[in-house]
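Only one protein chain is missing; all other protein chains are in place.
Let's turn to chain A:
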Amino acid sequence: MGEFFDIFIGSTDVFFQGLWLTLRLSVVSLLIAIVIGLFFAMLKISRIKILEIIADLYIWVVRGTPLIVQIFILYYGLASIWLIPEFWAASIGLAFHSGAYIAEIIRGSIQSIAKGQNEAARSLGMNRRLTMRRIVLPQAFRRAVPALGNQFIIGIKDSSLASFIGLQELFGVSNTMGSNSFNYLPYFFTVAIYYLVIVLVLTVAVNQLEKKLAVSD
């Protein structure tokens, strides 16, 4: 126990570097994932068969393969054509992955917006695009906040896989230090606490955001 506290206190600077990388990876991949998710959500509701099939295919591939395989294919596969830095390989891999889940989240929340909203906007002369951008999406995003927050939390934990392509994010740091000292367990306990705290902070933040958005409803 004493050993664990020594490590926990003594290695904060290294862990903080790992934490910083984890946060950057998670946020960057979330932002890319939202763009990807929005794009495929639009394909899914386009009512154009071929576009729907493309979106389904994407979601099927993402759901049907392990994330680590996706990251490896992206990193080693793309590396043969174009040397992509580890950070971006991991960010894009993670985004490609959560993008599929986010596409389903956004599609669901778009479809949960009452039909009357669409009709009211159209009856005012707003075209489909404008209606989507100004009326439906802002409401859909608000409604999606809890699910997106949840997906972000999953993304933070998933970002630990980036260590497999050499990134010293939180998990990578704990793994490296563990192997250097031949004493893994205290480092893994330490990293677990870091993840728990991030997730706790994030859960509270999402709840607050949710409450704040509800006020204007």
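Following the convention adopted for this analysis, a contact is a pair of C-beta atoms (placed from the backbone, for glycine too) under 8 Å apart; a residue touches a chain by one contact, two chains touch by 3 or more; residues count from 1.
By definition in this document, contacts and distances are computed from a predicted model.
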Practice task
Mind telling me which option in "L-lactate dehydrogenase complex protein LldF", "Polar amino acid ABC transporter ATP-binding protein", "Cytochrome c" or "Fumarate reductase subunit C" is what UniProt lists for the chain we can't see?
Solution key: "Polar amino acid ABC transporter ATP-binding protein"
Completion exercise
The one of A:M126, A:A147 or A:L209 in touch with the missing chain is A:M126
Practice task
Kindly state which of the options A:G10, A:G77, A:P138 or A:G166 is in contact with the chain not pictured.
Solution key: A:P138
Exercise for the section: Using the touch rule from the top, list residues of chain A that touch the missing partner. Expected result: 114, 116-117, 119-127, 130, 134-135, 138-139, 142, 215-217
